[in-house]
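With one protein chain removed, the remaining protein chains of the complex are shown where they sit.
We call the chains A, B, C and D, going by the order they appear; numbering starts again at 1 in every chain.
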Amino acid sequence: MSEWASDSVKKQFPDFVLETHRQHGDDTLLVSREGLVPILEFLRDDPALDFCMPLDVTCVDRIGLSEPPESETDPMNPMLATHTTPNLGECDGPRFEVVYHLRSLSRGAMIRVKVRVEEDDAVVPSGTAVLKGFNWFEREVYDMFGVRFSGHPDLRRMLLYPEFEGHPLRKDYPRKGYQPLMDMPNLDGDRVPGLEE
Amino acid sequence: MGKLVERPEPDVIIQSYLPEVWNGMKRTSRHFFANLLMKKGIATIQYPDEKVTYPPRFRGNHRLMHREDGSVRCVACYLCSTACPADCIHIVAGETDDTDVEKAPTVFEIDHLRCIFCGFCEEACPCDAIRLDSGEHRVPAFCRKDEMSGKEDLLSRGAPSVSKQGGEFK
Amino acid sequence: MPTLKIDGREITVEEGTRVIEAADALGIPIPRFCYHPGLPVAANCRMCLVETNRSPKPVPSCYDICQDGMEVQTASEKVKEARRAVLEYTLLNHPVDCPICDQAGECDLQDLYFDYDCKPSRHAFRKAHKPKARTIGPRIVYDAERCINCTRCVRFCEDVAGAPQLRQVHRGEKTYIDVFPGTELDNPYSLCAADVCPVGALTPKDFRFKCRVWFMKGVQSVCGECSRGCSVRLDTFKNEVQRVKPRHNPNVNQYWACDAGRLAYHRFDEGRLAGTRIRGEEVAYFDAVARFADAFQEAIGGGKQVAVVLSPFMTCEDAFAALTLLKAKAPGAVYAVGGRVEGEADDVLARADRNPNRAGLDKVMGAFGIQPVPLDTLHEAVHPVVLVFGFEHEEQNHARMALQAAELSAVFTSLDNLGDVETYAFPTVTPYETYGTWLNEFEVLQRVRPALKVPGEARQARAVVADLAERLGAPLDVASAPGLFDAMAVAVEAFSGLKLDDVGPFGIKLSEKPADPSDEPDAEEGAESDDGADAEDAADIAEETAATEEA
Amino acid sequence: MGSKAPQKAPGADKDLKTEYLTINMGPSHPAMHGTVKIILTLDGETVVDADPDIGYLHRGFEKMAEAGTWTKVIPYTDRLNYVSPLINNVGYCGAVEKLLDLEITERCKYVRVFISEISRICDHLTAVAASALEVGAFTPFLWAVQAREELYFLIEMIAGARVTTSYTRIGGLRWDLPDGWVERYEACEERLFRMLDDVETLLTRNRIFIDRNADVGVMKADDAIGWGYTGPCLRAAGVDYDVRKAVPYLVYDRMEFDVPVGHKGDNFDRYLIRLEEIRQSVRIIRQVIRDIPDGPVNVDDWRIVLPPKDAVYNTIEGMIAHFENIMKGVQVPAGEAYYSVEGGNGELGFYVVSDGSGQPYRVHVRAPCFALMQGLRDMIIGGLIADIIPTFDSINMIGGEIDR
Partner (left out) sequence: MDLTFLLLTLVKIVLICFVFAMIMGALLTWVERKLSAAVHDRVGPNRASIMGVTAMGLLHPIADMIKAFTKEDFVPAGANKALFALAPMLAMVPPLVVFAVVPFGPGPNFVIAPLDTGMLFILAIGGLGIYGAALGGWASNNSFALLGSLRAAAQMISYEVSMGLNLVGIFLIFGTVSLSQIVLGQGELLWGWLPMWGIVLQPVAFILFLTASMAENKRAPFDLPEGESEILGYNLEYSSMRFALFFLSEFVEIVVIAAVAATLFFGGWQIPWVDPQGTAGGWITAGQVAAFVGKVVFLCWVQMMIRWTLPRFRYDQVMTLGWKYLLPLSLANIVVTAIVVAML
């Protein structure tokens, strides 16, 4: 690879690109929400780049990514730090990070485009207008994280049923428990612990 | 670069159905008569009567290994239940009179309804106590209770293990 | 005030500071076995070697005093090699005991080996044998083979517990720790000797083979054994407290806690009040609330005298909720404070007052203008209505006598130890299940956090109070712990200006509380979000318990 | 060619007033493997609209992966594409190794190529077999499955289980290849080709089969790329894209093999491509057998792989490393990585995020079938209800992978 794609994108859209990195050889762009669609379009249309294949869309809930506060770890008990649940407090920067992966057929290269959005304004412009193949991937992200995609043609739940409450891949969604549509008594006759607790 | 696959041309032979039907019939008939008359080539195994011998690495029913004196090698270190992705191993540790190895399980249960036979417990065991190499696969049971394998059950499949416990240079 | 550089980072420290302390202050990790911030320095493990510009050889950073212009390398190749060699040597005679060792998982030897050595053994000889699994005290088991002779425990007993009961015996590879003949390691802080042990040589008997440390969840809470209120960590698994460990808190207990407090959790295992009762009959909770509220309303309507026994085990929030209601409905009530009888104080940690929140209760009562009468005088006058809060009253007789004499009485307790003398009994939670604040004798406010799921019918005392208040027509504005704390911060002068978030892991000294904040958020909004936090916390607990049950 | 069959049912003339029929095909339907539902709107037998509805096999893989250590995810990956579990193992471990910046041993790379190709053959055999079954030809199905069975026995010999293999580990493999694997493989190969020949005799030139598949479910190259198609379905459209060639991983850059591409992207092309890929896989495997070096399969770092059992039983050093490894898991530095391999159905990518602890922070699977399924609607609309089945099958949707 003679030149990193992220460099040419940065040259083209200096305002939209917030950050780039190449961790482990993965070309990565962190862009602002407004810049997502133009950048995806540029990546697709620029003949030198030719990122015309939608690989993947996913999301990362960054709420637990921030380090737990220093004082919470006990200097004499190092194990405690590794076995605490992720810190569900504040995270630095916006909570959700929607990650687009694209592949260039002619270059064989992969590029990652990330957008960060706040929880209370979790809306990302849909990439489906640029590459229709993002359709289901974005639906899945909506389903699992509750991030909405403006301009998506068919934003419904993907893997879960329409009556499902909550977005299970969020870090604050409990890992265990049931979400019944009706009262489902367990063997002891108690209500199964679930979301309502 | 890519190699274009060879796609059969729709020539008269193909279009007229019959030659290929005939070829196909020949091939199926060959199997039919070979199997009917010579009983060769039967690929299936009559399960309860015949059984395949599993390769040595086959991960089947768990077993607990013995020491030379017949006691259980397990020292209830809980590494297996830590490594278990299905959380199917339930251990309660207890003390023994032996001052060398003071710890032994009083309860050692495997919930086969949860177990996925991944072999992580075997890999995690630091005492060569639990193994999945019994060569038997799990047989289903009629009630949930029967799917729990207790210590006695697991030991009954066990065998003495020769590897040193507590170190060669002890 | 020497200024030195550690790994290129500059720091100015007090005169006489050890290098390791300076590194700790910078957050630079230095491995250690024998060094403990609460103990005198011995410098015998050699694990904390660092390279300095003052010495051609690596020096133990726990012993070296910071000097001006010192340059310290903590991660150079030389240092790493030195540490690796030390570890290899330390492990020479270590038995292959991890599977049966309770320390596995929080063992410094394990962690440091993994971080600094992680090489196969080169040792091909017989290991030295020493006594194994010896009971050297009523609460401690000692395994000499695992011991690395760091002498932390020896120094602890001598310098902190003030009971020099341990010593090293023999020489060379045969060295191990022992008690003097005919004596035992039985000082009231002996469990801390096991805590300071970096390996699994000293292990507490109470925790022996009970649970693996990596399964447990640590919850930072406060010990309720005496009015010192030591910071502790409650290690739980499968919704049971498995052990209690002291937590570093420079404001309260440094690094230690007494054995009695650490074993106190056994007291709450049995004798729980199982269900809501009316005269010994189990009834549904909301029925009981309704019936009691009606009876109470009628009684105070009839002008009957109300007596209330509060407990210094109640959190400030519970007490505040209860008093808010009682002040509104029964302004003329008589108050007494129960709790456990005085014990002996010692000069390490233990205080004579065996109750954790007497100071907080006083502050809250003070805010309502209440002057409590002594509990033993309460039964001298007959009070037709008696309410008893709290779960532990060693002076039960007085409370029971007051209850027996009453026409209408109610207890809000977790332990069923008052006998069947009351008319109404509402099960509440133990300090391991509640959420709130305690103020200790030295006016350090600390947060109590729930480690366990609330069992069965039991409820938070404030929740019962809130239900009663609803029924009595004087509903509380807020019933969650953070909400009550905010209300308390307004009503109780000592807490004014405090926010629950200010109460960090070390608690907060009331004398050092922040100045009255001008940017206090809108009260309602704050309460709302805090409610959420409470619910979130409850969900956390539920989830944690579920997860541990799964394991 | 007789396959210029009308894409409309006889009688579905637009002049006739017809009423649309809505039916649920699935989730419990013999052809909807892996429990999928397609809500069909039919005009007679012509498909007017289709809405594939997935999620019936959703197990929360990505949520479960966040619960344990990095190693504990490996058994879950077996259940993604359960027809070629070894490729999933390889892909996942490769992703974590990328995050660790870890170079695995030479022999391990060859073994991983070997098991990947074995799995690919299994996957393609299943797809070919099922595409015969779906058009009513039961015999080739069983013959192909019989050939697959041979390979399963080989996998069982290598990994200890046929489907739930969990064979790779971060930094290496559970075991080295067993003794006698070359001989066993050669026996499998001979049987495989015999069975393939039988299958082909019944299908490849059979007009009924050609008519059912040719020009059915056409996905043109542009559309295929736009929908994110990869693997045989993309190559059938004539696009020469194979992760093994485009972004060579392991030792694929040293292997000689062709990437077959199709003519027009219909079901028949997909069938032919799978057959050809089986042959190419065999070619790769032969090169592996020729070139595989001796040596260890695991990296020499006890922080990542478990120490050998001998060291664990006998030395405290091995025991400690073993304990730390299992208690805390592999400590993966914070960061993110995307690693993709050529799975049976296309590009199988793993996007992993670590927060620096022993637990995965996020594991996301880029399942090839997921992209394939979203294009299914375009492929079946306008066709007949009977075309859905071979089309649906030729994309070889695997429920475990798509629903995760």
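The definition used in the following text is that contacts are C-beta pairs under 8 Å (C-beta built on N, C-alpha and C of every residue); 3 or more make two chains touch, one makes a residue touch a chain.
Please read these numbers as outputs of a predicted model, since none were measured by experiment.
Among the displayed chains, contact with the absent chain in the complete complex occurs for B, D.
Remark: the omitted chain is touched by one listed residue; of D:133, D:221 or D:395 this is D:133. Across B:43, B:86 or B:148, the residue that sits in touch with the chain not pictured is B:43.
Considering the full assembly, D:209 is the residue among D:56, D:209, D:323 or D:350 that touches the omitted chain. Mapped onto subunit D, the footprint of the missing chain covers residues 2, 5-6, 9-10, 21, 23, 29-31, 45, 132-139, 142-143, 146, 202-203, 206, 208-209, 211-212, 384-389. Mapped onto subunit B, the interface with the missing chain covers residues 18, 21, 24-25, 27-29, 31-32, 35-36, 41-44, 46.
Basically, only the chains that are shown with their structure count from here on.
Pairs B-C and A-D differ in how many C-beta pairs touch across them, and the larger number is found at A-D. In whole angstrom, the spacing between the mean C-alpha positions of subunit B and subunit D is 23. Separation between the centroids of subunit A and subunit B, computed from CA atoms only, is 38 Å.
Residue positions of subunit B with contacts to 2 or more other chains are 79, 82, 126-127, 167, 169.
The residues of subunit C that reach two or more other chains are 95-99, 104-105, 111, 123, 214, 550, listed in rising order. Note for the complex: subunit A touches subunit D at residues 23-24, 26, 28, 52-56, 58, 60-61, 64-65, 82, 86, 99, 101, 103, 105, 108, 110, 112, 131-137, 140, 144, 157-161, 168-169, 173, 175. On the side of subunit B, the complex with subunit D involves touching residues 1-8, 10, 13-17, 20-21, 23-24, 27-28, 31, 43, 54-59, 79, 82-83, 85-86, 116-120, 123-124, 126-128, 132, 163-165, 167-169. The residues of subunit C lying in touch with subunit B in their complex are 95-100, 104, 123-127, 132-133, 208-210, 212, 214-215, 550-551.
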